[in-house]
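Every protein chain but one is kept in place in this view of the complex.
On to chain A.
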Amino acid sequence: MAVLTAPTRRRRATRVPPVVLAFVLLPLLAEGFFVFWPAIQGFYLSLTDWNGVSAPTFVGLANYREMFGDGVFGKAFLDTVLWLVLFGGLSIVLGLGAALLLQQERRGIGFYRAALFLPVVFSLVATALVWQAMYQPDGLINQALRGLGLGSWAHPWLADQSTALYAVIVPALWREIGYVMVLYLAGLKGIDPMLYEAAKVDGASRAQQFRYVTLPQLSSVNAVVISVIVIDSLRSFDVVWALTRGGPYHSSELLSTYMYSTAFQSLRLGYGSALAVVIFILAFGVIVSYLVRAFREAD
């Protein structure tokens, strides 16, 4: 097809109507104004010391050097990695599990899928408030534990430094699993049933079918899901901000929340920008691999 259309394409390239150029330039300007130009500024600001009032002063890499001695940065970095592994890993595994459980069309399946998917449409702040109520000392979770005779486990989940981060991950997972499930359901539907038939004829067990048919066939969906989850994880802010603000004592601090409080509460805009650059660097590999895939797709 590329060979056939090549000559006509070249001819058409010479006569693109001007209005079509405007069609592209207008949105590009909007994005350039609110995204590309600010992004360039963001990188520059990370090399400055700035309180937002007087002019920024150029300090080179001093902000980045400061991170090595900043215990809160270290904590936030590790928490972000932990978040990536736990939140990311569990939402992929549990989302795939839910999709496998609910893949078959049968009576009532629409209801089950909708139930798992419903939280996806809630804002993360609303989600956080719902769970905050459940986490209260007299909330549902502690009451249920007492009811089960596990009263000694009852706990101020969000106020305890050792549990705060995990207590924040759970609501985030509750909301993410349905989303991942929907992506995998579409992927599972795309698998040719003949492959399973062939596997069955060869005497493959259910586990073998999963290992040798389902998983390889899902590889492109996996790549998408992993990219989406990594990007989402690094952006995670709302749910932590609403539940703990990164506390108590930075025990649930992520780079995103630390960046926000450094920039907009401590008004250290240069250091905040440098923290944002670190988040960007963590996301960079995934963004590039996503774009490479998109590039291949865009013919």
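Note that contacts are C-beta pairs under 8 Å (C-beta built on N, C-alpha and C of every residue); 3 or more make two chains touch, one makes a residue touch a chain; residues count from 1.
Here is the rule we go by: contacts and distances are computed from a predicted model.
Here one chain is missing from view; checked against "Urea transport system substrate-binding protein", "Outer membrane lipoprotein carrier protein", "Carbohydrate ABC transporter permease" or "Phosphoribosylformylglycinamidine synthase subunit PurL", UniProt names that protein "Carbohydrate ABC transporter permease". Touch with the chain that is not drawn comes from one residue among A:73, A:87, A:157 or A:174, which is A:174. Residue in contact with the omitted chain (choice from A:116, A:158 or A:172): A:116. Against the chain not shown here, chain A presents residues 9-10, 12-13, 16-17, 19-21, 23-24, 26-28, 30-31, 33-39, 41-43, 45, 52, 98, 101-106, 108-119, 121-126, 129-134, 136, 138-144, 174, 178-179, 182-183, 185-186, 189, 191, 193, 196-197, 221, 224-225, 228, 231, 234-235, 237-238, 241-242, 255-256, 259-260, 263-264, 269, 272-273, 275-277, 279-280, 283, 287, 290-291, 293-295, 297-299.
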